[in-house]
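All protein chains but one are shown in place.
Up next, chain A:
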Amino acid sequence: MASFSTTLYNTVFKRNSVYVSTIFAGAFAFNMAFDVGIERFWSHWNQGKLWKDIRHKYVEAEDAE
């Protein structure tokens, strides 16, 4: 455990430049993952009701003409 916190300290907290960059990168990654997760839940919960679920019916009809 101690080794883990030591590693954490040495890799992230020791230098301010690394620390700040980690926060920015972390925020970016979290935001992406969070949005993707919510979007996945939303499409699953509302399956069949959303535009993207019915879009193919009308786009293909256009192409066929």
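Quick note on the criterion: contacts are C-beta pairs under 8 Å (C-beta built on N, C-alpha and C of every residue); 3 or more make two chains touch, one makes a residue touch a chain; residues count from 1.
Throughout what follows, contacts and distances are computed from a predicted model.
Undergrad: Missing chain's UniProt protein name, "small monomeric GTPase", "Dynactin subunit 5", "Cytochrome C1 family-domain-containing protein" or "RNA polymerase II transcription factor B subunit 3"?
TA: The chain we cannot see is, by its UniProt record, "Cytochrome C1 family-domain-containing protein".
Undergrad: By the contact definition given up top, give the residues of chain A that touch the hidden chain.
TA: With respect to the unshown chain, the touching residues of chain A are 34-35, 38-39, 41-42, 45-46, 49-51, 53-55, 57-59, 62.
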